[in-house]
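All protein chains of the complex are present and in place, except for one that has been dropped.
The block that comes next holds chain A.
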Amino acid sequence: MNAAGFPLLSLLTFLPLVGAAFILTLRGEDKVVAENARWAALWTSLIVFALSLILWFRFDKADAGFQFVERLDWLTDFGITYHMGVDGISVLFILLSTLLTPICILASWDAIQTRVREYMVAFLVLETMMVGMFCALDFIVFYVFFEGVLIPMFLIIGVWGHSRRVYASFKFFLYTLLGSVLMLLAILLLWFRAGTTDIPMLFEHAIPPALQTWIFLAFFASFAVKVPMWPFHTWLPDAHVEAPTAGSVILAGVLLKMGAYGFLRFSLPMLPQASVDFAPFIYALSIIAIVYTSLVALAQENMKKLIAYSSVAHMGIVTLGIFTFTVQGLSGALFTMLSHGLVASALFLCVGVLYDRVHSLDIARYGGVAKILPAYAIVFMFFTMASVALPGLAGFPGELLVIVAAWKVNPWIAFGAALGMILGAAYMLFLYKRVAFGKIAKQDLLALLDLSARERLVFAPLVLLTLWMGVAPQSFLSFFEASVTALVVRHEAALGAARLAGM
């Protein structure tokens, strides 16, 4: 049995489905059903969040192995079991997912007025898939959750999205699917070779270097699209712009992390040699992503598109950190993933606040908002600063660690990453200036109301966490330390063994 004394991870994974099933049984007048669906979804996600806090308190930070492990027969004869567990790399992402879901539901409280019941069901199913994916310790189980995300997300973008939603949802779905099916083939090959799809057992299974290259490319096809890395990122701006606010929040907050998580969980430990071989290639793509998408972001006229491009740039920092193969780099990458999960989500929520009031994403439509919505302007400023990695806020420690790690690899790479930070400050401040400052050009903006109590409630936990991560990064870094160190040690040992074998 695990540390919680009961199957905590399965409960976290499948409890949202119970809530979804309950919402589907609601009957009656449309208005009443909508109201009940909102409350049921909120309570379900809050209970899941409360349960997930057990992970925060009971997780043994000194243990590099998997904890809260559960194992059930599934297709045991074929080497597949239902195997769940968390280590330092995955545990905080589960908390991120369970935290963002209630926030999303609260953020959609008034914004979604049509087909509320289906919307809430889609979000709860999405939560199941996200949490399950981070918990899975079997490759097939992982793949099921990883791909399962597509269904609710496709519907969220397509049904509740904006004008070009059909194009965006198809692009999102097919692009991601295309990458993932190639990964599926690689998984099937690993399954064939090792006779099992159990992730910890696959870590022990050595793969010849020539084969590693192919498997790495197949994994790369899936994860690079998900991250997304330049030049596979073109689905992301479309998906973000067309998705409803909460859809963008989940997309930026959690779904983008799945690609980087995949690199960390699978590519690095299972394919050490290929990872090293491909590292320069990844550096190049990451630097291009950081610099190029930052420049693209500078030129955007649409708020969501701008933040979407900034996400690509931040994820470039993450992939850069992962492929430095150092404790600093990996910790920095993980920290950046978490902070980006909070900050980008919050920025999309900020955009959503304006969109709910004015129904426009055009930057030019706004101006002088700070005078009309002072509280909102402060919150927006706060997250803008966090996004440009102001010391003391969440963005800073992760990016600093990655840049330090990159410096050890090659100062020029660090220079590229740092350039990205400068450009990041430029486009974010430029955005903020155009939206919040200046003359109030549009008279109808004067009638806008400042943040409502519900919106304050949505932002409060994000503000607190962003501060906490900036001021006391160690309380988060301590979660990864053991696992990341073990990963790096194992990686070096595998490389050393390969080198010996080659001699």
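The definition used in the following text is that a residue touches a chain if its C-beta (ideal position, glycine included) is under 8 Å from a C-beta of that chain, and two chains touch if they have at least 3 such contacts; residues count from 1.
Note that contacts and distances are computed from a predicted model.
K.L.:
Which of "NADH-quinone oxidoreductase subunit N", "Sarcosine oxidase subunit alpha family protein", "3-oxoacyl-[acyl-carrier-protein] reductase" or "Sugar ABC transporter ATP-binding protein" is the UniProt protein name of the chain not shown?
P.N.:
"NADH-quinone oxidoreductase subunit N"
K.L.:
Who touches the missing chain here, A:Gly19, A:Gly88, A:Pro102 or A:Gly158?
P.N.:
Of all options in A:Gly19, A:Gly88, A:Pro102 or A:Gly158, contact with the hidden chain holds for A:Gly158.
K.L.:
Among A:Leu53, A:Leu185 or A:Leu464, which one touches the chain that has been omitted from the display?
P.N.:
Of all options in A:Leu53, A:Leu185 or A:Leu464, contact with the hidden chain holds for A:Leu185.
K.L.:
In the full complex, which of A:Leu51, A:Val144 or A:Ala279 touches the chain missing from this view?
P.N.:
A:Val144
K.L.:
One chain is left out of this view; which of A:Val166, A:Ala375, A:Leu446 or A:Ala460 touches it in the full complex?
P.N.:
Answering carefully, the residue with contact to the hidden chain is A:Val166.
K.L.:
Mind pulling the chain A residues that touch the left-out chain?
P.N.:
Contact residues on chain A toward the absent chain are 73-78, 115, 118, 140, 143-145, 147-148, 150-151, 154-155, 158-159, 165-166, 169-170, 173-174, 177-178, 181-182, 184-185, 188-189, 191-192.
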